[in-house]
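All protein chains of the complex are present and in place, except for one that has been dropped.
Then we have chain A:
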Amino acid sequence: MKVLVTGASGLLGGATARAIAAQGHAVRTFQRRPSGLAGEPGFEDHLGSVTDAAATARAVDGVDAIVHLAAKVSLAGDPADFRRVNVGGTGMLLNAARIAGVERFVFVSSPSVAHSGSSIVGDDARPADPERAHGDYARTKAEAELLALSRDSDALRVVVVRPHLVWGPGDTQLIERVVDRARSGRLPILDNGAALIDSVYVDNAASAIAAALRRVDAVHGNSYVVTNGEPRPVADILASICEAAGAPVPAWRVPASVARAAGSAVEALWSVKPGVDEPPMTRFLAEQLSTAHWFDQRRTRRDLEWTPEVSLDEGFRRLAAYYR
């Protein structure tokens, strides 16, 4: 079948497009910048924004399924922009899909849509909750997820995948910032660094999204958190990343209460780069990195008939190879 992947210029979008193509599908990518995949056989690149009705209609025309990753994830910006891209864009795509008779829709979301700031200890996906989600990104993603699920029907089958803390070689978000900070000796560990954090290696997140597309007929209407299922203390993860990149392992600690209380200070520490594709290091992330965030993956693995292929340690080895 022919599959439209939006937001394919990002790390996860690109990997997802490849994973879907590897299953034998024709892939059309749709985003504002070239995906970098267009030259390869089986890929077709459409440039444009999901906020542009005409471009969206053209992109959707003739596809059987849509995998929607494109979103505004930056820290700064007008709340209206988040709403326009994340909620409005998703609505535009859903409308176009209905008109074009698209049958399958995979919405890529984030566990933050159901996150209220407290620890997550082995929970399964909870319903998206715009009221309690922190920040414009999470709030609008929550609204968009609810919108997508509200359109789920036998004609248009919608499933939601929420990858948690995606990372891998070439990641400009988490990995690059951690490594940059560590190299300049400015990477702190919040509190004692013992909070258990689950994350997902990019190839695993991509294969999970591909699996959701494969299984959407059976599991539509549901949301699935996707992780490696290997929670580790946050200090452990940061140290592994630094080691892989040959950067000094962080040694100094900042009380998380201080970090959380002064969001701007944390934002300064983490040197926010606005306008990029993945969740930035913000007060929100400070919270994420000092409270436990790990998930019950049993339902995800059972329903999607999927298991992560790349272990955390294998992921760190690949990261080390990338930096060598």
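The definition used in the following text is that a contact is a pair of C-beta atoms (placed from the backbone, for glycine too) under 8 Å apart; a residue touches a chain by one contact, two chains touch by 3 or more; residues count from 1.
Here, contacts and distances are computed from a predicted model.
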UniProt lists the protein of the undisplayed chain, choosing from "Acyl-CoA synthetase (AMP-forming)/AMP-acid ligase II", "B12-binding domain-containing protein", "ABC transporter permease" or "Succinate dehydrogenase / fumarate reductase cytochrome b subunit", as "Acyl-CoA synthetase (AMP-forming)/AMP-acid ligase II"
Given A:Val87, A:Ala212 or A:Ala239, the residue that touches the chain left out of view is A:Ala239
Among listed residues A:Ser109, A:Ser207 or A:Ser290, the absent chain is touched only by A:Ser290
Residues on chain A facing the left-out chain by the touch rule are 119, 121-123, 191-196, 229-233, 235-236, 239, 243, 249, 256, 290-292, 294, 296-298, 301
